[in-house]
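Of the protein chains in this complex, all but one are displayed in their positions.
Chain naming follows the written order as A and B, and within any one chain the residues start at number 1.
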Amino acid sequence: MCLAVPGRVLGVEERNGTRMATVDFGGVVKEVCLEYLPDLQVGEYAIVHVGFALQRLDEESARRTLELFENLGMLQEEFGDPWEQAAQAGGEELSGEVRR
Amino acid sequence: MSDTTAAPDMLSWSCPAPLRDRPRVVMGHGGGGALSAELIEQVVLPGLGAAAPAALTDSAVVELDGARLAFSTDSFVVRPLFFPGGSIGDLAVNGTVNDLAMSGARAAFLSCGLILEEGVEIETVGRVAEALGAAARTAGVRVVTGDTKVVEAGHGDGVYISTSGIGLVPAGVDLRPERVVPGDVVLVSGAVGVHGVAILSKRENLAFEAEVESDCAPLGGLVEAMLAVTPDLHVLRDPTRGGLAASLNEIAVASGCGVVVRERAVPVPPAVAGACAMLGLDPMYVANEGKLVAFVPREHADAVLAAMRAHPLGAGAAVIGEAVAEHPGMVVARTGLGGTRVVDLPMGEQLPRIC
C-alpha cells in the first residue's frame, strides 16, 4: 500500500496557490506536492507517494541505522550482546522502546 | 480469416474463464505477454488453419529455390509519435531489421505500410518519413515497396506503420530456441528498460523528466560481429514488449530448459531504476528497442561477449545467467540477497502501482 520512494528536492515553487517541488528520484525528475511538508528545503530528501511528499527522511537517523547493522555480530563476537550486558549491569530486562 | 477447417473453438479452453467470457479485445492483448499469446493461439492460429506457421517466431526462415531467407513483419503503434531518442519512424525500421537480425540475417529490403488518421498534420507525416529514411540508411536497408491508407479521425493514434522485411541467412546459422541446451550462457547486449521508460516519461498521465532516451537502434552489425566468432549461436531475441522477462520465458518454454538469471548481473541504468521504483515497475518487464539477449554455447561465451563489447551497440554487454536442466520452461531469478523468485511471463500491460 505504500509504494513511497525517496527523492531529493531540486527546487520549490508555488503553483495555483499550492506549494510544489521538483524532485529527483535518482535521475528521474517529477513534480511533487509539498503541502504536507511545507518547510522541506532544497537538497533534503523525502518519501514521496503518488505525487505527494509525506515525510522527510532523516539522514542522521539513516546513518545510525546502518551503523547498527554494521555493528551487529561484530560487537557480539568481541564483547557479547551489548544489550544483555547493559541489562545485566542494570539488573533488569530492557524494554523495547529503550532499545531503539 | 479462413473459414475452412478449424474455427476458433471457444469450448476447448483449459482455463475456466475462457475467451467467451471476455468478448472484447483489451489493451493487455497487445502487451506481448500471456494475453497476447492466448489471442494468437486460440483465435488467430485456428482461423488460419492449414495456412498457419509451423512455429511462432519473430522472423521466419524460409527457403525459396535454395536460398534461405529470413522474413519478418511488425506493426508499430506508439504514443507519443516522437519521444526522447527516436520516433515511430525509427521503430518501424529497426523493429523489423532487428527481428531479421534475430534469425541471423542482415536485412536487405523492407516494405512499409502507413495508416494515417484523418486530420493528422502533413508536417508530422513528413517528419515520420524523414525519420524512417534516416533509420533505413543507418541500418543499410532499402524500403522497396509500400502502401498508404487513411482512416477516419478518432480511429488511430495519428500514424500507424507496418513494415515487413527480408534478408539472407548465412550458411551454418540456425537460431531457434529449440537449440538451447542446459549449460548455455545467457548474454544481454546492454542495459535494459531504457525504451519503455523513455516512452513512459512522455505519456500524458505519467509525465516525468528522465535523462533517458530510447535505445532504438539496428542490431544487424552487432549480430554479424557475434556470428563472426561462431555461426553456432543458439538463439537470439530482441526483448521488446514484455521486456527481458517475456523473451526469457518464451525461450524457456520453447526450449524445454529452465533459465536462471542473476538479478544483480542485469544492467539497469540508474535513471531507469529510479523511474521503475517510482512507478512500481520491474525493469525486467520494460521494453527495449536496441538490445538483444543471446543464448550461447558455454565454450564460446567469453569470445562472443568480447566481440559484443567491442561493438558500439554492445559496449554494456554482460553475462546474466544460464540455461539449466532444472525447472524446465520456468525462469528463476537469484535475488540480490541470495533468495530465489520465479520471473513469470508478464500478464498484459505493465501498470504503475501504488502498493
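Just so it is clear, a contact is a pair of C-beta atoms (placed from the backbone, for glycine too) under 8 Å apart; a residue touches a chain by one contact, two chains touch by 3 or more.
One rule holds for everything that comes next: contacts and distances are computed from a predicted model.
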Next item on the list: Match the chain absent from this complex view to the correct UniProt protein name in "Acyl-CoA dehydrogenase", "Tetratricopeptide repeat protein", "Hydrogenase formation protein HypD" or "4-amino-4-deoxy-L-arabinose transferase".
Entry: "Hydrogenase formation protein HypD"
Margin query: Of the residues B:A254, B:A303 or B:V319, I need the one that contacts the missing chain.
Written below: B:A254
Checklist line | Touching residues on subunit B - with respect to the absent chain | finding: 14-17, 22, 24-28, 34-38, 40-41, 55-57, 177, 205-206, 250, 253-254, 277, 279-280, 327, 329-330, 332, 335-342, 344-345, 347-348, 351-355
Margin query: Tell me which stretches of subunit A touch the chain missing from the display.
Written below: 1-6, 16-18, 26, 33, 35-38, 45, 47, 49-52, 54-55, 57-59, 61-66, 68-70, 72-73, 76, 93, 95-97, 99-100
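Here, only the chains that are shown with their structure count from here on.
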Check: Centre to centre, by mean C-alpha position, how many angstrom separate subunit A and subunit B?
Finding: 40
Next item on the list: Report the residues of subunit B in contact with subunit A in the complex, numbered from low to high.
Entry: 197, 201, 208-212, 269-275, 277-278, 280, 353-355
Margin query: Under the stated contact criterion, what part of subunit A meets subunit B in this complex?
Written below: 1-3, 5, 7, 25-30, 48-50
